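With one protein chain removed, the remaining protein chains of the complex are shown where they sit.
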């Protein structure tokens, strides 16, 4: 009823192929962007912005990256954490070696390093399929993490083995390093995310995205239709790792400020994988919803009793949080194995036919 | 008509909570009958069969209205396993063999619910090989590597192994050589006559189906639009034109199909 | 140097080489035990059960926790088995049944969700402190044998020996039980195609309870063995990750594959670490296993004993 | 009622919970005891709030962000990783970080890190004591020439922290170092490392371990027959739960320590009386009170409590804020007499923090496992300040260079 395309006519294929062909969607997205750019920085508490929004958006970026690989190209990866690490270490090295170049440039450039590494570890995907491929990415995960610890050059031989975000600014406003305001960091993250999401959506809707999905859905048929599997898969690894690398660099520069290799462990890989699955494989909106759920919800649950003034031992809160999240994951998989993205679609469908049930 | 072995009363099926596929389908299969469900693609034949065998929930579909009686008992809430135990088994569309199991192992899985001992199972295995000699040749190959037709035989043979009272056959003729199609329907008739097995079959191959069936239902867009004795259906003008391909002037060639479309009368 | 030196070291001290191989053998056997749990469930349902690691911890903690609460050791074992059975039934009812016929990755995710639930629940009930495995009470020998060899000694812990024997017996038993039987066939059928299995009347419920319970038993045994070697704590869960390369190398569906894979990885990893690892900085064990598995996979994409991936159009 | 707020970053879950739980209990119980017995400090109640970090930097930072706005006086990260993440943030936001004998060694340089404190000594100090002890037993440091010292450590920033000094000392005294890193996922399966030890057969072994790594290492050492009285752990490897699982084989194992073991101190007895007996402690068994890690937690709270008192004295305020707390920490001095006064005579060596030295390089002693409990095995030994100090200075200046522009210290030193 409220959500119908009736009366909206498309006058060309370009219109029909737009991201949001329906007017209500376009209005919706404008409202969301306005909230994200104006309301959140103005009314959000520093805790909300820095502990919930920033990591959530950064992890969304990683989730988009993994979604490109797993959701669009159908290749499972458990090495996301390490690919993010590559981005973080690359950005750290670049930013310290060339301090005069704007840090945003390096954040974006660092993705290319993880893309390259991603391609190397993507090579076995030609022969190895499905869950078996997980071992190749696990090899990446553990090998890269080992490198982060073992190669002193990566940390500029820091005795603690950790890497830090240097203080850098943009237009005179400090955006990274200690002392950068959460608003500044938030706006950087948001802008990078919006821009890269737009690019991702362009890629997946176009020729390249279609090839990935062909390989995902039926690789033999794709091959018989002239798609060369290896370059297609490697491109997916590259693009995916690029996004993950940028996310890693952002995690270091805009969120933690200082990280050690262990932060890029398999837990992180799993976390991102969760986001992708819960959000919905092969859906960019799903990546947002999934990241919101997996990144923000634990924090909310964890600090909810505190905020509500309920006294509970912190360990119990943590244990219960872990259980709730685990339970919710199972719950949502059961309710809708295709993730929030599908729920979202079904919701839209219901709105469209409202007030009739079908 | 004797007591129905299966009665489907006015069922409605919804997939994914929003897609309404069956809009009130009713049908009955008499004990010892061969009933065909005919209809175009997407009419809901498969859905009807899955609703009966309770395989729907594995596809996120559910029966929201109506009831299904097998041997007089409501079976909507039974598991597929229980239904097989009670003697109703489905042969799924698109074969669904266990690719990694050998042909023989595939057949043996059909006997999973049986408790009457190895010897009886062996005997039935031989019987199935008797029906499908080609399977005997390929008994040790992995089913995943057998040809499409061979897989269809495996699927049917597997169902026979459970010694059912009623078989739901979904498109048994699809992809089979003409000879085998006839053979399969002969087997259907034989099982029906000698062992009293009832059949409900969904078919596109109307020609054959109406030759072997005793009764037929025609489904369009989730509704039964026509039903009647097989013979009566064969005589129906519309059925003749749209399903049997014989117009007044005899069988027309595929080469000369014209580009016009006559509306089906029952849709008017 | 990388090529020669390690072999020189092997040659100059063969007794030590034997020791290294023995240690690799033992850890391989222990990896195999964890992998076995994975295989059982995968074979039967196509579910890649990530929760196997935490099931090991959970089983061991239940056992020790019960014993601490005053239950005699063997009664505690029996009760722990009951708990694992309840877990199997619960998992089947709550998690698997509604997820029948879903893609592998969804089921994998569900088991990771399950892992979280069990971690939280376990810590809530048993606390996070490490506990000492009741190895003596269960009659697991704790001494060491010192065997003279090439003028030196090779040390063999009796607990390791026990672990090896138990693991091999277990693998043999399971391989026997699950192959060639009616249930075994049904298990493989379910793994191939849930829906088709349903259609021929295989009861997924029953099958799943059986395999999850079997995996629970394996988990308990694994927990006792690992626990007796170090201690029982949630840190043990991490070791489950080590079972992955073993599993992949052996093939997801092969019981003997688990043991062979375990041995290749266990021994390869030890030899690699001891003789080569230090030349490049040490600690290479953390990824060597995966690299070894990867190498094998490049030649056999379905693992050593895995079922061939069927590719047809 | 007047109160001050101290968030306690703890971990009672995860792979390191075994070490985290007694520490959390100790920290908590001491404050609870002060509140119950004395009505707080200087008439001000201490409000504590635990926040679970699971030993991960991510959750640690979340905890920091969630609690800082409530007027946190000071943070105890209890993880080197979290400490590293908090140093720049807390420095910027002017909240002191107390990383007691862990964290960044260079934080001892108060001139560079005015907001970070790591008394009573740094890892480098600790390592120098271990080497001193080894030298002592070998008949002098000059006798170390040609010997091999094995270093087994958790392969993480924490475990790697001492390596620069170890290598420096090796050069100075002519001994060899054999390193045995233990990856975090291998904590419970160290057979490779100990096989290497067995083969190299170093004269001494030093360990920087944590959590489940410790008991496994002790067990493995016993298995390969390494002489336990030549095996020295850092203070984080010296709890009862680390040595006990090895059974009789663990007898002789040495570790550094800077707090006394046992509950025979009036203040600890007060904890039992005012907290445990009243059912206000999360400790389950009384025997756990007084164990090594529990006492570490108590000690950590003692440092904070005494710093609060000092701050109250310096500023004349009752309710102090984070900036005052910094002053209190920087002027912290607990003499032997003062320890006695607060019911902890002989519990630890006197501590003094200065503007210049936020750690103090205080003495530690070695304890030895006798099969059932820890016994003191040496006198208090002072670190090699002359060797450590230059390294600290260099590391601090490296840190500021890397984090340029690192804010120059603007805080005045407290006059005391």
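Annotations for the structure displayed:
A, B, C and D label the chains in the order they appear, each numbered from 1.
Throughout what follows, a residue touches a chain if its C-beta (ideal position, glycine included) is under 8 Å from a C-beta of that chain, and two chains touch if they have at least 3 such contacts.
Simple rule for what comes next: contacts and distances are computed from a predicted model.
Per its UniProt record, the hidden chain corresponds to "ABC transporter" from the list "ABC transporter", "Pyruvate ferredoxin oxidoreductase gamma subunit", "Hydrogenase maturation factor HypC" or "Protocatechuate 3,4-dioxygenase". Among the residues B:146, B:192, B:214 or B:236, only B:146 touches the chain that is left out of the figure.
Touch with the chain omitted from the figure is made, among B:98, B:217 or B:243, by B:243.
Only one of the listed residues, A:30, A:97 or A:199, touches the absent chain: A:199. Within the complete assembly, A:210 is the residue of A:129, A:150 or A:210 that touches the hidden chain. Of the candidate positions B:66, B:175 or B:228, contact with the unshown chain belongs to B:175. Where chain B meets the chain that is not shown, the touching residues are 15, 19, 38-43, 93-94, 134, 138, 141, 145-150, 152-153, 171, 174-183, 204, 206, 242-245, 251, 253-255, 257, 259. Hidden from this view is one chain, which touches chain A at 12-14, 17, 199, 202-203, 205-208, 210-211, 213-214, 216-218, 220-229, 235, 282.
The rule is short, and it goes like this: only the chains that are shown with their structure count from here on.
Chains making contact with chain A as well as with chain C: B, D.
The geometric centre of chain C is 37 Å away from that of chain D, both derived from CA atoms. Our note on geometry: chain B versus chain C, Cα centroid distance of 44 Å, whole angstroms. For chain D, residues that reach two or more other chains under the stated contact definition are 12-13, 155, 183-184.
Annotation for chain A: residues 146, 149, 315, 319, 322 touch two or more other chains.
Looking at which chains touch one another, you get A-B, A-C, A-D, B-C, C-D. Residues of chain B that touch chain C in their complex: 53, 55, 57-59, 79-81, 83-85, 89-92, 96-101, 105-106, 108-110, 112-113, 142, 144-145, 158-159, 162. By the touch criterion stated above, chain C contacts chain B in their complex at residues 100-101, 182, 185-186, 188-189, 191-206, 307-308, 310, 312. Only residues 12-18, 20-21, 155, 179-189, 191-192, 195-196, 198-199, 211-212, 215-216, 219, 223-225, 241, 244-245, 247, 284 of chain D touch chain C when the two sit together in their complex.
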